[in-house]
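Right, one structure below, let's go through it.
This part shows chain A:
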Amino acid sequence: MAEHEHKDEPVLLTSPGRMARGIIIVAVTLAIGAAVVVTQFDNFFSQSAPVTRIQPETPPPPPPAAGVTRIAILAGSSVQGAPDYDPDDAQVPVGNKVVWENRDNVFHTATSGTGPEDAEMSVAFDTGLVNGGESSAEITIDADVGTTIPYFCQVHPYMTSQLTIVEAEEGGATGGSAEGPTLTILAGASAQGAPDYDPDPLTVSAGDVITVRNADNVFHTATSGAPSDADAGQAFDTDLMEAGATATIDTADLEPGEYDYFCLVHPYMVGKLQIE
Partner candidate 1 sequence: MGHAMIEWIYVGVVVMLLVYLGAAAWDVERFLDHPPKDSKVIKVTGQQWLWTFEHEDGTREIGELHLQEGVPYKFEVTSRDVNHAFNIPDLTVLIDAVPGRINTVWVMPDATGEYLIQCREYCGFSHYQMRAKLFVEEGVSNVSAPIETQDIPVVLPATKAAVVSN
Partner candidate 2 sequence: MGISLRHAVILIVPVVVFSIIQPAFAQESDRVIINRVEVWGLFYKGMVIAFTIGAVIMGVIAYVVFRFRESNPKNIPRGLPEGHQ
């Protein structure tokens, strides 16, 4: 019941010539593709996702006016259990004003009291909603020396911290000019290729004490040497620094010269340290 009766047409054979031309077309296409892959292999794998490059433009911290203590609300602190207020137990010299810098991209508050069910919540102070990337108003705390005021974030009640009023002189304003040079591990440094250590290279004079601050929300280290060599960490090693933690590298017993260092957790994060 085939439509047209079954004529004995010559059977069309695929000729070797046709087959060769077909193979050439496929082979040439594959060769071009392979060439592009080989040359562009790393190039196509270089940029990080645009969303990770969006840095909430944190306003440059104004020069610390006399008597102002700055407390940072870290990026990613909205996740329960993540580090939130930095420094966690701020020492506020009596009479100082306090400013909370919100480095996260969601709303936070700093409200005195232990939690939403606390009776005299926000009696001592309350910053009210601080938008992501902005700083709160300067809060004056009239409490005498030695009192410790717990505070928490009304938006994320599991973010708790406290501040203690201390004598005027020994409470150094955080973020003020620390003695030695500071090396910060930038937020988002864990993404491969993202800017990691800042300043890099860091030049210090021999004998300085470098304070290393981890501004990212994951663990990092600053360990001398290179990931491949066995004696990494010989010269100095901050070992695992929790998000928001600070560690010190004492260059007293290091001869002047150039040291490169890297992060144990993310081997692709490398930096240089110059000691004159």
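Operating definition for what follows: contacts are C-beta pairs under 8 Å (C-beta built on N, C-alpha and C of every residue); 3 or more make two chains touch, one makes a residue touch a chain; residues count from 1.
Selection criteria: all candidates are chains of the complex that A comes from, given by their letters.
Predicted model only: the values in this text are computed from it and were never measured.
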Numbered candidate touching chain A, per complex, among 1 or 2: 1
Touching residues on chain A, where the partner in the complex is candidate 1: 76, 79-82, 190, 192, 217-219, 240, 243, 265-266, 268
